[in-house]
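The complex appears here without one of its protein chains, the remainder shown in place.
Here is chain A:
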Amino acid sequence: MMASLVRGLAVMLGLLLLWQLLVWGTGVPRYLLPEPLAVFEALWLQGPLILHHALLTLAEIVLGLVLGLLLGGLMALVLASSSLLSRWLLPLVIASQAVPVFALAPLLVLWLGYGMASKVAMAVLVIFFPVTVSFHEGLRRVERGWIEQARVMDAGAASILWHIRLPAALPAFGAGARIAAVVAPIGAVIGEWVGSAGGLGYLMLHANARMQTDLLFAALLVLCLMAMALWLIVDRLLRRLIFWQPDTLHAA
């Protein structure tokens, strides 16, 4: 834990140094690429403003993530519950992904307004597919012996789903949820770019238009930190939830 923190800090400092050297070496004007110090200055001076917008974006991301995981999980369960539903719905789920989701953003803003709803919907849309597909795959690929054994033990379909299929599919669900945690911020920010009155995406667009590049970078930095923190939390929760699955990749 400590070591990984030190490693992360070292990488960060290295990148900052590189950035500073780049600015010094090329002499690019401040409105194209501000030096790190300027960005931190903006972060400090505009702190309350950034915080206000960051909280808005965070709320959109978290709401979108929770709703997306719920809806994706439910869809996977529906698909797994009946082969008839699966035959009719699965092509629909896949076709829904063939529509470039980002092209729908203006439409969502039109339908759901400039407020949070359209951004949450956007995040849900990008999350829904990876969660559904990976969870559904997990529900399908449960060890056959487990199911057979349960049938000999007189277990009903619901009992098998609850006691065997669901826990057995959790690792696959986890894979989908990790992807979801990474793409959720993208969905929310795209939604803000298309039309909004608040949020980090809005702030960045605004700062860009006024050549406040240092503010733009500061907002971007906060967005990155938020996304990373979100991923770490989701990863940690999933590891706790799927406690029986050891990490064999880098096991000592």
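One rule holds in what follows: a contact is a pair of C-beta atoms (placed from the backbone, for glycine too) under 8 Å apart; a residue touches a chain by one contact, two chains touch by 3 or more; residues count from 1.
Keep this in mind: contacts and distances are computed from a predicted model.
With the options "Transmembrane protein", "Putative hydroxymethylpyrimidine transport system ATP-binding protein", "Amino acid ABC transporter membrane protein, PAAT family" or "Alpha-D-ribose 1-methylphosphonate 5-phosphate C-P lyase" in hand, the undepicted chain maps to the protein name "Putative hydroxymethylpyrimidine transport system ATP-binding protein" (source: UniProt).
When the omitted chain is restored, the residue from A:19, A:40 or A:146 that touches it is A:146. From the set A:70, A:112 or A:155, the residue in touch with the chain omitted from the display is A:155, counting the whole complex. Residues touching the missing chain, restricted to chain A, are 143, 145-146, 148-156, 159-160, 163-164, 167-168, 243-246 (touch as defined at the top).
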